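Only one protein chain is missing from this complex, and each of the others stays in its spot.
Up next, chain A:
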Amino acid sequence: MARALLDVLNLEVRYGGIMAVKGISFAVEEGEMVCLIGANGAGKTSTLKALARMLPSRGEIRYGAERIDALPAHALIGRGLALVPEGRGVFARLSVAENLAMGAYHRRDHDEVAADIEYVHALLPRLKERARQLAGTLSGGEQQMLAIGRALMGRPRLLLLDEPSMGLAPLMVEKVFEVIRTVAAQGVTILLVEQNARLALEVCSRGYVMESGRVILADSAANLAADPRVRHAYLGE
């Protein structure tokens, strides 16, 4: 097996005085689509935030050939690691076009950026229609699309997605996941955090189940979906 693109070893994250992530280890191979599922408060978001260096942590985070656990958050996108944060985090007072431009903030290859805007517009046509609108005026689903499009503007190698289905109508959730699948099919490695375990296990090839800050199960998506514990606790069966 090739060396993993992302290799996490004994990750611990303290958040507001409590240990939200209690020494977890996992890996994501290049080109894989992996999910992190679990109940609310299991430590999924804290894990992603630590990977994106939005939260301090202990333990090793290896990305590609280097350790990134001592880097500042703003150094990651240039290395191809992008996070679509929980709650989308679009810049409400910037236009849609400006949000996309922010996604390419670190890039100097202007011609390529222009081409990527075309690509994102083709993938997410609504963003083109609403290019001049302030992002804060978009619907929740459109904001999620914008957050994903903005992350794609950074040409990520590894895309971290935090609860992309949160607060969206079922039809919109489907659309968002269709986009995620398209992105994955183009070779972007994806680590997906989702409360909607059914959906996550449908689109991903492997998954980790978190509970109270620990990884309690790690298996292929198919096996997890068939596991009685997962079925009972997270699939509502």
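Quick note on the criterion: a residue touches a chain if its C-beta (ideal position, glycine included) is under 8 Å from a C-beta of that chain, and two chains touch if they have at least 3 such contacts; residues count from 1.
Please note the rule applied: contacts and distances are computed from a predicted model.
Enquirer: Can you pick, from "Circularly permuted type 2 ATP-grasp protein", "Na+/H+ antiporter subunit D", "Amino acid/amide ABC transporter membrane protein 1 (HAAT family)" or "tRNA uridine 5-carboxymethylaminomethyl modification enzyme MnmG", the UniProt name of the chain not shown?
Expert: This omitted chain is identified in its UniProt record as "Amino acid/amide ABC transporter membrane protein 1 (HAAT family)".
Enquirer: In the full complex, which of A:Ile18, A:Ala73 or A:Ala222 touches the chain missing from this view?
Expert: Missing-chain contact among the listed residues: A:Ala73.
Enquirer: Touch as defined at the start, partner being the missing chain; which of A:Gly43, A:Gly141, A:Gly154 or A:Gly207 qualifies?
Expert: A:Gly154
Enquirer: Can you work out which residue in A:Gly43, A:Pro85, A:Gly141 or A:Pro164 touches the chain that's missing from view?
Expert: The missing chain is touched by A:Pro85.
Enquirer: What chain A residues would touch the chain not displayed?
Expert: On the side of chain A, residues 52, 54, 72-78, 82-83, 85, 89, 91-94, 98, 101-103, 105-106, 150, 154 touch the unshown chain.
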